[in-house]
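Taking it in order: structure first as structure tokens, then the write-up.
Yeah, one chain of the complex is gone here, protein chain that is, but the others are all in their spots.
All chains are identified by letter, namely A and B, in their written order; residue positions are counted from 1 within each chain.
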Amino acid sequence: MGKLWGKSFDKRKIEENIFKGLMVFSMLVVLGSLGFILVTVFAKGFKALSWEMLTQGPQGGYYIGKGGGILNAILGSLILGIGATFLAFLFSFPIAFYLNLYLKKKSRLAFLIRFSLDILWGVPSIVYGAFGFTLMLFWGIPASLFAGMLTIALLILPIMTRSIDEVLKMIPLELKEAALSLGSTRWEIATKVILRQASSGILTGVLMAFGRGISDAAAVLFTAGFTDSLPYSLFKPVATLPLSIFFQLGTPFPEVQARGYASALVLTVIVLVLSIVSRLLSKRFTRHIIK
Amino acid sequence: MNIRQFKETIAHRLMFLLCLFVLSLVFLMVFGLYQRAKPILAVSSMKDLVFSANWHPTQGHFGLAGFIAGTLWVTAIAIVIAVPLSLLTATYLSEYCSRWVREIIKPVIDLLAGISPVVYGVWGMIAVVPLVRDYLMPFLSERLPFFPFASENYTGFSALTAGIVLAIMISPLIISIIEEVMRAVSFGVREASVSLGATKWQTTKWVVLRKASPGIVAAVILGLSRAMGETMAVLMVAGCAMQGFPKSIFDTAYPLPALIANTYGEMMSVPLYDAAVLLAALILFLITVFFNIVAWGILLYIERKEA
Partner (left out) sequence: MQTKTHISARDLTVSYGEQQALNHISIDIPDKKITAIIGPSGCGKTTLLKSFNRLLDLQDGVRVAGQVLVDGENIYDPGVEKTHLRKRMGLLSQRPTVLPMSIYDNVVYGLRIHGVKDKKILDQAVERYLQEANLWSEVKDRLHSSATRLSIGQQQRLCLARGLAVEPEIILGDEPTSALDPVSAEQIEQRFLVLKNQYTIVLVTHILRQAKRLADYVIFLYLGNLIEHGPAEQVLNNPRYAKTQAYIEGKFIEEPTIHKEITLQKERSADYLTSTLLALDELQVDQVLKVVVDSEPTMNEISKAVELKCHKILEVKRIDLLHWEIIIQKQNVNFII
């Protein structure tokens, strides 16, 4: 045998195989946790899930096991989430657009804005909640749908802006230049060319932000409050799904806790659908981008 | 000036103002929280508030040390679990698995990141609490008595439970950053190492991981700050009873965010309570902002160097 046939099972190979095993094991733990979470929530939640739960608000005595449902929270979360997403978009899109078309690539201001957004992304939602609370005290507004929307809008602003920013970054420079050279103003490019060209990418960012917005509880705890009635006014408290889960689990009654699990199932399904849809959109987007 | 140019000018100004708003947001938050926390700082010194564990709001004692310790304790447990898990997973994804495996696994891990903190809490209560109570605690405290595992808390709602749940929550973030940083390590240095006869693992260990180490540190810091600020899941599984400093991983813990969340009802009824809680929020804010600045600073530095 020649020089090339070494001992295949030397110490290095053993070490490599041990670590490879550990890596696969770790990955399985991480993936397994996801499976574990989904299985737990589905298994526990499915039993208590009923049509009544999805279509009714809580009746009197809901939290000691009487009838009713979580429609208040589902509607509240959706309205609050949509409102906050809309508010945040009013800020995000212009900022992302400004970063990419008005500022140069190496602009110091652009760097600072992106850096601040990254930092804001890392700020815990409870801090946003506390900040929203100080704003409420300052303006004298009570815990309400409006205050909740405002706080969630602040919370998702960095996520949305940065993801739209990344999408706009990928739009080829030539496209921007071509539109400019045709005599359009930059604002016209933003609304006509870019919004169309990048719409699915932008939508992905918006959906991601929406998903984060409706799944957060800590930020709305002080600001949106909680109520058993369906949302009806911008300046009245509103129920949200995560808080509803939290409160139902906080009761000592097993049947109410079971409905808490069912509510968790509802929230998880909404979030999963959102992230899968946004992922599919972003796939489509990358396929259509002009290179 | 025609109407189109007028629109353009207005839009330009407005966008600039929005950008200024984002830039000032960090300072606005500091200012807002500080304004509300001021009353308590007028009565007691910062040192007392941070280093005293005497928490009796009705008597006017607002020592936050117990909560700060709880935060650190839970975060430390989460990091100890999450870092090896994430590092190994990210290494596998970036170095070992084939492209199609990676393209399947990564979105799945991203799904994990999207799950609501409250749902993590639910999972923690249903699954992790019994696991800790019925298996981990009896097992560890009987088999390894020399280790400080002993605790009076037999409920399963403990620092360890919170740490496990948090570790799973922050892993997707750490994994995705480490994986990105590792894949950014140039192909050339891997080739250089391999062409000297190194095995894949030797190359990974001595070259790729070493080159990616600043990014790995950044990822860990980001995970750390995420864990520190996580509220609802921790609130639901950590026990959250104030029993002084936690001594065992099986003790209950009461971290800062949980304190802030838990006081929403009684906050306004006790004098200075709200100021103390908002001070806690301010402290949490400053710590996480500091960590984020360091981490993003490292990541930006790497990006610049690569370019």
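What we mean here is this: contacts are C-beta pairs under 8 Å (C-beta built on N, C-alpha and C of every residue); 3 or more make two chains touch, one makes a residue touch a chain.
No experiment lies behind these values; they were computed from the predicted model shown.
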Contact residue for the chain not shown (choose from B:L23, B:V207 or B:V270): B:V207
Which of B:V43, B:A198, B:V217 or B:V270 contacts the chain that the document leaves out: B:A198
Chain not shown, touching residues in chain B: 98-99, 186-199, 202, 206-207, 210-211
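Keep in mind that, in the parts below, only the chains that are shown with their structure count from here on.
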Between chain A and chain B, centroid-to-centroid distance (C-alpha), Å: 17
List of chain B residues in touch with chain A within their complex: 4-5, 7-8, 11-12, 14-16, 18-19, 21-23, 25-26, 29, 32-33, 35-36, 84-86, 88-89, 91-93, 96, 105, 107-112, 114-123, 125-127, 168, 171-172, 175, 199-202, 222, 225-226, 228-232, 236, 257, 260-261, 264, 277-278, 281, 284-285, 288-289, 291-293, 295-296, 300
In the complex, chain A residues that touch chain B: 12-13, 15-16, 19-20, 22-27, 29-31, 33-34, 36-37, 40-41, 44, 91, 94-95, 97-99, 102, 109, 112-113, 115-127, 129-131, 133-135, 137-138, 154, 157, 161, 185-188, 190, 208, 211-212, 214-218, 221-222, 242-243, 245-246, 249, 260-261, 264, 267-268, 271-272, 274-276, 279
